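Structure first, commentary second.
Heads up, this is only part of the complex; the chains shown haven't been moved.
For clarity, chains are labelled A, B, C and D in written order, and residue numbers in each chain start from 1.
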Amino acid sequence: MNENNRYIKGLDNLSKIDGEQGQLVIDSLSGIAEDIGMYIIEFAFGDIYDRKTLDLKQREMITITSLLSQGGTENQLRVHINGSLNVGLSKEEIIEIFIQCIPYVGFPRVLNATSIALEIFAGK
Amino acid sequence: MNENNRYIKGLDNLSKIDGEQGQLVIDSLSGIAEDIGMYIIEFAFGDIYDRKTLDLKQREMITITSLLSQGGTENQLRVHINGSLNVGLSKEEIIEIFIQCIPYVGFPRVLNATSIALEIFAGK
Amino acid sequence: MNENNRYIKGLDNLSKIDGEQGQLVIDSLSGIAEDIGMYIIEFAFGDIYDRKTLDLKQREMITITSLLSQGGTENQLRVHINGSLNVGLSKEEIIEIFIQCIPYVGFPRVLNATSIALEIFAGK
Amino acid sequence: MNENNRYIKGLDNLSKIDGEQGQLVIDSLSGIAEDIGMYIIEFAFGDIYDRKTLDLKQREMITITSLLSQGGTENQLRVHINGSLNVGLSKEEIIEIFIQCIPYVGFPRVLNATSIALEIFAGK
């Protein structure tokens, strides 16, 4: 696959998963930082999200788990909780993913992610 | 549900998911630290793993993602990669979970988890 | 001890330690996420804070150290710095706990925790 | 070198590197927390920044990399991205440092640092 195809495929996946919010992240990276947006599209969404073996619901489940577990990624959680709803995870499943993390990361990071999720759910 | 039931249910879940390896962790905590083993059984496996909404395959998927993303949890990854196989995740799915984490945690933590998985797969 | 007792004991400890602020966290978790609040009360405050060997001042000392050291836990530090004052730690002791962490986590996380503490102290 | 000299040298380095913003951090630490400001001046800027082998541009390059990689250090990144510009790193180099971190920490922490940098660059 040539570079151009990776970009097109990535843009398509980004739009399917993160919708408008994903595009806003890319737009915020124009100018001096636009290569970072390009790598997000080509590598994260063109290469990785386009793979087989796991479907998009599973990939978003893994992504929000990884973001919650690292901490300090509130903006990315906001994008990917929306993305999780877009690809078909239910609100109950999203909260349950966070609950499954409690024994592994403790309450603080789970509370941070939950408070973002509840904000998003309230706005829907 | 009374305390006794939480313990019995937790022990049952622990054995179903982590098998012999989970029991070895609990055994290593006898004596002065045995309450930690009790909380793992009662809270992690009695309360959390026993919930609805997500099945055990999904819970192990979330658990190994959380462990990988935190770093420094090699021993727990060892137990839960085995646990993931026990509850029906395939080797391909486990590696694919790690690949989905690359854009979110970078290569180093993914390599650490992968090297443990390959060791476990080689021994099966 | 049955489940009901854990909840009652936990609620009592939560109120003793974190006061109104702890209750606000629990209230924010009503509805879809209310089980997270239940686990905080039953497990964190019913099981763990209710143990012997360490008193509440020591437990809060350990808690704010853990929150500072993880980073990205500003909301929880806010609750537990207040909790630390409630159970009898002095402002000087709280700042001194943060200073003791400097060699182990560096200045950035210590500055983040200190700035929250100074805000809280100013409001008292 | 006696204590007094460490403090004077540190204050001089702080002003040279972080300018007004560094002084604001120190000022925010007056009163009960002023010893933390003293250690920042004496140890971080008096001892460490005053060493040979690396120049100030290299030291700021290392500092913003360390802050980005830890996560949860937005306030400190703000000070040290300004500091990086003060000691002669270009905007392009700062963004490039962040890009070099992508394979090692993933996109989320890189996006957080980039968004602070773009804000600062826009204000110049």
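Here, a contact is a pair of C-beta atoms (placed from the backbone, for glycine too) under 8 Å apart; a residue touches a chain by one contact, two chains touch by 3 or more.
Source: prediction; values computed, not measured.
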What is the total copy count for the complex if 4 chains are drawn? 6
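Basically, only the chains that are shown with their structure count from here on.
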Just going by residue numbers, which of A-D, B-D or A-B has an interface where over half the contact pairs are the same as at C-D? A-D
To lay subunit A over its twin subunit D by CA atoms, how big a turn is needed, in degrees to the nearest 5? 120
Could you give the separation in Å between the centres of subunit B and subunit D, each centre being the mean of its C-alpha atoms? 39
Rounded to the nearest Å, the gap separating the Cα centres of subunit A and subunit C is 30
Where subunit A touches two or more other chains, by residue: 40, 44, 67, 70-72, 76, 92, 99, 102
Can you list the subunit B residues touching subunit D in their complex? 101-108
Considering only the defined contacts, which subunit C positions touch subunit A in the complex? 25, 28-29, 32-33, 35-36, 39-40, 44, 67, 70-73, 75-76
Hey, which residues of subunit D end up touching subunit A in the complex? 71-72, 91-92, 95, 98-99, 102, 107-112, 114-115, 117-118, 121
